[in-house]
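The next block holds one structure in the form of structure tokens; read it before the comments.
Here the complex is missing one protein chain, while the rest keep their positions.
Let's look at chain A:
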Amino acid sequence: MAATTSMVTSLTFTIPSLGFRLPTRSYPCVKPQRRFVRKAASNVITATYELKAPPYPLNALEPHMSRETLEYHWGKHHRTYVENLNKQVVGTDLEGLSLEDIIIVTYNKGDILPAFNNAAQAWNHDFFWESMKPGGGGKPSGDLLDLIERDFGSFERFIEEFKSAAATQFGSGWAWLAYKANRLDVENAVNPWPSEKDKKLVIVKSPNAMNPLVWDYFPLLTIDVWEHAYYLDFQNQRPDYISVFMEKLVSWETVNTRLEKAKARAAEREMEEERRRKEEEEGKPTNEEDDDDDLEMYVDNDNDDSEAE
């Protein structure tokens, strides 16, 4: 059963529509899955978020992840997050923002706002489906493998650590492989680490809806360890589920594509910062002249304490 062909729906005016996965998408940040729907009896255009289908039919991951699991996990859980997000966002300031922007805004530096859970879970699940493929597993190659070996010692050690993070995320949550490009966010300090050494792969785990976007990491791979992700197939045996995921489901091609994007974005940011720093330096001489004028205005005795002003 191909999920895409069975999901044909027509746009209705007032109900958020279920859509297809659009053919051009960028990883991992989902370009806004927006469909502009004109509400009947009003001229208001509203943007809604769509439930994207996984990039394979719902039975394609069998026997490692059953069709039944996909039907519930994608068809009910993921769908509900998207629908509830739409309800929460409509008519608010969040309307029209990309999913990633909503996540950052509603994360609100830890003081979480109501739409965060639905937005983050909508994003997390998109990212999760795309992290898997039929006939997945095996080993990465090229730059990705080099980085894994550099930052974890060996591919086997990486697998161990990832599995351990996934197994020890207590309660509901996710485990991630992410690209971390440290940028010191202090105005007058220069990051002392040489660029390349400072950027690295990390494994992190997060509870409930949290994801590494809020820490400004670039996610590369995730596994859902909420019980609903594995209970029908594995019951309480989360470690078995994790092993099967690593050995049979992970799409290393997708992870690789995401890594390339992560590196490109890190390079872009570095150039931005260089440019900004240069601008500031060039701006300095004019400022000094203004200071002299100020000094003249405020000095009314011979004491040299004008500097203290």
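By our rule, a contact is a pair of C-beta atoms (placed from the backbone, for glycine too) under 8 Å apart; a residue touches a chain by one contact, two chains touch by 3 or more; residues count from 1.
What we mean here is this: contacts and distances are computed from a predicted model.
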item	value
Absent chain [UniProt protein name; select from "CENP-T/Histone H4 histone fold domain-containing protein", "Vacuolar protein sorting-associated protein 45", "1-aminocyclopropane-1-carboxylate synthase" or "Superoxide dismutase"]	"Superoxide dismutase"
Identified contact with the non-displayed chain, of A:A209, A:I223 or A:V244	A:A209
Among A:Y49, A:Y107, A:F128 or A:W226, the residue in touch with the chain that has been omitted	A:W226
Contact set of chain A toward the excluded chain (per top definition)	72, 76-77, 80, 117, 170-173, 207-209, 226-228, 231-232, 235-236
